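With one protein chain removed, the remaining protein chains of the complex are shown where they sit.
In this document, chain identifiers A and B correspond to the written order of the chains, with residue numbering beginning at 1 in each.
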Amino acid sequence: MTTVAARTQPAPPHHDDRSFLRKYIFSTDHKIIGIQFLFVSLFFLLVGGLLAMQMRWQLGFPGKPMPGGGILPDTMAPGGVILPEYYIQLVTMHGTFMIFFAIMPLLVGVYANFLIPLKIGTHDMAFPRINMWSFWTFLAGGVVMLLSLFVPDGASRAGWTQYVPLSARHDYSGASLGQELWSVAIIFVGLSSILGSLNYISTVINNRAPGMTWFRLPLSVWALFITAILGLLALPVLSGAAIMLLFDQILGTHFFDPTQGGQALLWQHLFWFFGHPEVYILILPAMGMVSDIIANGSRKPIFGYRSMVFAIVAIAFLGWIVWGHHMFVSGMNPTLGSSFMVSTLVIAVPSAVKTFNWMGTMWRGNLKFTVPMLNAVAFVAMFVIGGLSGIFMAATPVDMFIHDTYFIVAHLHYVLFGGSLFALFAAIPYWYPKMFGRLMHEGWGKVHFWLTFLFYNLTFFPMHILGMAGHMRRIYDPTQYVFLQPYQPMNVFISVSAFLLFATQLIFFVNFWWSLKRGQKADLNPWQDNGLEWTLPSPAPHGNWERVPTVYRGPYELSSPEVTEDYLPQTRKLPTDREPAAATAARH
Amino acid sequence: MSWWLPPRASTFTGPIDGLFIAILIITGIAFVLVEVGLIWFIWRYRQRPGRKAFYTHGSNRAEVIWTTIPAVTMVALGLISNHYWVEIKGRNSIPANAYPIGIHAKQFEWQVTYPGADGKLGTGDDFTVRNQLHVPVGQPIVLSLSSEDVIHSFYVPQFRVRQDIVPGMDIKAWFQATVPGTYELGCSQLCGLGHYRMRAQVFVQTQADYDAWMKQAAQEASK
Partner (left out) sequence: MRKLEVVVAASVTALVLTVGAWTHERPAAVAQGGAISGKIKFTGRKPAAPKIDMSEEPKCKAKYQAAPTDEAVVVNTNGTLANVFVYVKAGLPETYKAPAPAGPVTLDQDGCRYHPHVLGILVGQPLAIKNSDGILHNIKAKGTKNRPFNISQPTNMTSDRTFTAAEVMVPLECNVHGWMHAWLGVLPHPFFAVSDAEGSFAIKGLPPGTYTIEAWHETYGTKTASVTVTGTETKTADFSFAGK
């Protein structure tokens, strides 16, 4: 290990003579791969948002021609009026793009790649070439998924959960090639995540800088590490299930077709056995990065570091035994429902612990509201709502009523938008200078934050009320139900808020692009933080350090009485610090 | 437009709404605690020149407190919920005197099979009506749910009852309507492009009305 690592040490920056293609396209540099993931998944985030806007148009104004909808072909929206078959494609593709091609790669693809080597103090990932493949398989999957919208009969029509037999048989769904392309794209994503996860796990275990003990790892790295373990174990299940589904679709097997001896619930078990850990894949990295940012913004050590680590591990462990809570009313044995209910309720505990620890971190702090900090605090405030609303559906009798209603839609958006996306709106500007050498515009960042916070709540909070009224998910025209007709004004309100929310995101995108060239130049450590990445120039050079740094303490020594400044970098040696044990150092 | 749960029309509404309210209170307390706490901290500990944050790594006592309280609450909630869950969906929950009705779901319609005069399904006097579920009030009803094609879900909001209907499985679900009237039955599991129109009317009638309707409908069906 030692010799291999020594030989593959990249050349120092001034000897960087790689071609443009090697440097920026087929790069094996973890930072470039992270940035590639960032650009591509931000694009898919935009795609997912556009799909959502079309859904919201239809829900708010059912049967009315959509402005600009005239450009869509007649198979989607003749005269701009969205067809039911296109609407369910929108539902399916919005979920699929957001989960697999936007949030998951934004959190894991971008930040596991970018942050892990920088934060643990190493030159690159353990397997840089595998890392490159992870990006290209992801991109292939995304392109296939995007193309599926334009094949005859359009994209998949079975929801992002692809419940069989609707997804397995074309005569049920009315889709054709689109269904197969969904499976193929997901197999690509599975492969990409497995390759990535292998890398993240190996890197964190083997390549930590001298002195970087497990309990000196930043919580972001802990979260990404545990996420990678979840990914490594969960994605093979999804890929396997997707391969079985593909076989059903093209080879005439009948794994999931009950008319031929298959099992419809088998898919749900496989899907949610992947799907629930997936939910934590989508939130744990967010929690980790928010922990770093809140500690930094509060100028205080993170409150209860070890219990934060244990909470991450506990969530990851419990995440494997709660999948049945998606299936309380699926026809699964109700006795299983009881045990899944208890495990699901218990998983609320580590989430509560994390929330209280974030509050504990802010308590008696010296809170500095930069754009990352604002978004990170909003993450806590919104994640709490998403977490608490989860308790309603964890209780099986209540779930029987609110399952598959807008209450669930509200819940999952409070976790995924209020949680994951706010964390990203914190993380992107926070590490932007280390990626591009410039800061994102602070003023526009604040405008974006406040408008997003407002319109986000106006969009998603009323969905709780709709769900309580019994408004089903994935219905094309709610006014078809007499009992839902009085709620149409609320649907209009939600739609208008959603349009404004989407428009607000354009501020973010413009700020992002504008700052690449015009942003204020950043120095080494713009946030006065302790992490190893802040000892590097902005942007961080290829190969990161010429000599890996030595670590003397944990990452959260903020406002330490030992120094006059309110931060104390991990690498700064105080007279009282001892050199780390030789064993750790020998690894490099 | 109501900002609350739909009107109550079955025996399940009591426990389910009760649990809903209990959870709303518990989560409401947590919500207020966290959000008010956050806002207060944001105001109280905002950055001021010359101030340094309080240097602490945490408190084990606090960790124990905020681990134990949610844990105890959640387990208690689980036990209470489970009590009602067993009553509603448990394997032995279906009352012995429940009146059987068959529901066969199909893209995109509900085929409701009534047991006829003998009160038993699977006999010669059964008859099937499309998209109309008639049930006598105050009488436990047991549904035999089957599907022709894909997964559908039986959902009547006013009854708080929902059960997925899975092809290849024979699933039983029961309920007891309490208020005569007309309600809507909707499919709540995406079942294809006509999903949003897969609905039926539910008529809760007095026993006498139901009997009269059944007599007439049976005649109509045998013609």
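Assume a contact is a pair of C-beta atoms (placed from the backbone, for glycine too) under 8 Å apart; a residue touches a chain by one contact, two chains touch by 3 or more.
Keep in mind that this is a model prediction, so the values were computed, not measured.
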Touching the hidden chain, out of A:81, A:229, A:266 or A:313, is A:81
Given B:8, B:52 or B:197, the correct residue touching the omitted chain is B:197
Which of A:174, A:231 or A:301 touches the missing chain? It is A:174
Missing-chain contacts on chain A, rising order, are 63, 74-75, 78-79, 81, 83-85, 152-153, 170-171, 173-174, 176, 476-477
Omitted-chain footprint on chain B covers residues 106-109, 129-132, 192-194, 196-198, 200-201, 220, 223
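What we mean here is this: only the chains that are shown with their structure count from here on.
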Dist(centroid_CA(chain A), centroid_CA(chain B)) in Å evaluates to 31
Listed in rising order, chain A residues that touch chain B in their complex are 83-85, 88, 91, 157-159, 163-166, 172-174, 258-259, 262-265, 298-305, 307, 329-331, 333-335, 337-338, 341-342, 345-346, 348-349, 352-353, 355-357, 359-360, 362-369, 377, 380-381, 384-385, 388-389, 391-392, 395-398, 400-401, 403-405, 465, 468-470, 472-478, 480-483, 486-487, 489-490, 556, 558-561, 566
Per the touch rule, the chain B residues reaching chain A in their complex are 1-6, 12, 15-16, 19-20, 23-24, 26-27, 30-31, 34-35, 37-38, 41-42, 45-48, 51-59, 62-63, 66-67, 70-71, 74-75, 77-78, 81-82, 84-86, 88-91, 107, 149-151, 153, 155, 157-158, 160-169, 171, 183-184, 186-197, 199
